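Contents: one structure, followed by commentary.
Chains shown are a subset, placed as in the full complex.
Chain lettering (A, B and C) follows the sequence in which the chains are written, and residue indices restart at 1 in each chain.
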């Protein structure tokens, strides 16, 4: 799996992401500067990592979404290429119009860093095939603006088309208000686009890929991507 | 030239911050607050002196960046 | 000298915080009346913050050397060797007064400043810690200050991209009008790529980097400067605003040009900005400096030389570049979207010359600016020793377990999760032990090494007995590192005290330093960096003396570290160290009996070392399955914390007959640890300890879902946890006092 990790000024989880990709695929990801106008040849996966691109000033992800490299990402996605946005990356993909909706301030208005549980809603996608449908995984979140919102119609479509892949839940898998750490509509933690090749999610699977971190539940996402690409090849 | 762009949330879009402020004002005992919605203003200095041109540039700025038109409305005023 | 500057009057001198005799010193030194800009420069260089005039002679006594110390105090941050060509760079600094005025921005700029100190030396920051002291919970400003400061610490670190992995939070009425915000940053560098502040070479370009200069935080003299500027109030904000985004860019750009070998010397612009940084670079390198302020990037119009020299705008750096690399360095900075300007040159003259608009605004001897700063040996008065409180004179609780439940749900001992969950503590993917344990453990790159990091001090001990309190702060930091399996290497200290012009306060300062020195010597734990913050008082009442100690330790293999949570049922619980039941200055005495009294627990440094070395050995050998030091609140609190962290209960033997039960369970004797070992190994371990002369007793067994002391009503771990976790969120919600 040849992956490209985008680097915008203010992005800060690009190293975490590159490490996870390396562990999963054995390949060093290419780090791609925001001012580039093309992606490295043969890229299989584009990752928009977490952080505070442009300080998250104005709206989170807004300025980065308009960077030159994003045109290349749009073209890559239109060609069916796989795009993964995590945290700030999710926000950037929404602002760039690659995913619907927006990420608002957490309902409790505070930045929150802790492990959360997510239910994997289906396992038949490139981004979830490393898990079983209904599996509960534990990964950390670290964000102040992860409260997913979209209009009723969009939410209906997302649900109807099975595009909500990850949902906040209790350790037992119950989707309810207390487990919905940021107040997201329908407890949404991660969604895909219509075509299924662009995923945005708030939690950080890349921080739970090593035993010594006490949990490796994030591995499935990356392992699944590797498997998906091998299968396709 | 001085100008101001005001960006507000479309009605119907949830405003967690506004809601929290509403609650906080109530608990601070500020009287009679029924609802709060938060928006942004941008005070912009422009070079040049053509008002119409300035307005067009600001609209451009708002469309391209200052507002997320999926959820926000904006208003442009050239002040002087 | 340019004439259209304000005349120097006694009022102007006073408004710069210079005493008449200090002004006389200036006159004698330069042989004439200083210009207004020069006066500003002197006031910046000679204030307490830059000159350490009240503390310097006492700081000299601190042990600062060890074979692994690469750089002790005197640079932007201390540097220690951790082997394999790697160095750890760290320091702690306070931002107390600004945080009281504007908690969010005060805290952000505090964190920003300390991060710059670390990456200035060529290190990439890998962790932050913070020690926060607030007023009494019921004080009307406290909640607002807690909320702002915590949001600010998080706001900066989270955005900058460094995990905040540990710290302290306390509440005490003595901080009502003067909170403390101490921030510590830790970075990683290569031992052969450390950068220093001393300039070298004549005619080298001095380059200004980072954000533009505004009128932020212009030091003291608003009254004086108002005289030459009418619409002053609005133009002179004293509050600086932090810009973590700019700082992140600055970090990346600095590391990039350091890697490209462009840098001769580098210094961040911290307090007193351009003045301090330029003077230090020149003086340390035995060189003069010529600055041309016309080239300084400004974000406001019409800034005077005085304002530029004293501005405390954030996210700025000064560098001396290799001339042949200037273009390359500039290109790197432009790429990161930062300002870059050559604003001066080094000279052979040993003078500090500042030009603006074609005029010479200042022309001063550069070395004397620092070296000739006043130095005071202020009178100091040691406090009278307080009586030892005997356990039999302290009221027993209604029951041991109800007292435990009460104590663990109070501000002093409750969980600080509400705070550290607002800090990104997992970013960079190396946080092996997150906040909530004794010390945080951060993996060094891909391992196998790890760092153990902690901040400690118990201010009420320091006030009751400065010497013992100073020792205790160092000992506790050493112990917290040991309890996770780390080898303690060095500390940074942040000495927060009241007004040094009062002999009692100076007595606290001198006493604490004596204690710190003794402990550092005995534990081979030198001081490599630090910061002094004096005049922390309101209405003539000082804060509790608060020398925060930031400790750094090394784990050769981070997988061989211990955590405080019980690992399994049926394991033996051992107490290492001697218990006498010391209740003076204990949390029990204060929070249960309402008495803040007596002498604090004495610190036996030999026992600390012996017991700690044993515990570390047990962790490395894999014998200890859990480890926790016994500190605030005493033995039963430590045990409850171990149970809460794991969800596993404990069956505990009754207190030995020789000690009053509440003194046994809640006494704060030092040099103690609780460890667990498998039931099979317990006998062997006890025998070995006996042989080695280390006090060690089996006090119970893990298991069940309650903490139970023989003869007392057990309390479920769940209910202990609920109490432990509830106070702070409830308080911040406004539903608890």
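Here, a contact is a pair of C-beta atoms (placed from the backbone, for glycine too) under 8 Å apart; a residue touches a chain by one contact, two chains touch by 3 or more.
All figures in this text were calculated on a predicted structure; none of them were measured in a lab.
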Copies of each displayed chain within the entire complex, written as a formula: A x1, B x2, C x1
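In the analysis below, only the chains that are shown with their structure count from here on.
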Centre-to-centre distance between chain B and chain A (centres being mean Cα positions), rounded to whole Å: 29
Inter-chain centre distance, chain B versus chain C - centres from mean C-alpha coordinates, in Å: 41
Geometric centre distance via CA averages, chain C-chain A, whole Å: 36
Sites on chain B at which at least two other chains make contact: none
For chain A, residues that touch 2 or more chains besides their own: none
Interface residues, chain A side, partner chain C - complex: 9-10, 12-13, 15-16, 19-20, 51-52, 54-57, 110-114, 140, 142, 144, 204, 206-207, 210, 212-213
Residues of chain B touching chain A in the complex: 12-17, 20, 64-66, 68, 70-71
In the complex, chain A residues that touch chain B: 58-59, 62-63, 66, 95, 102, 104-109, 147, 149, 151, 183, 185
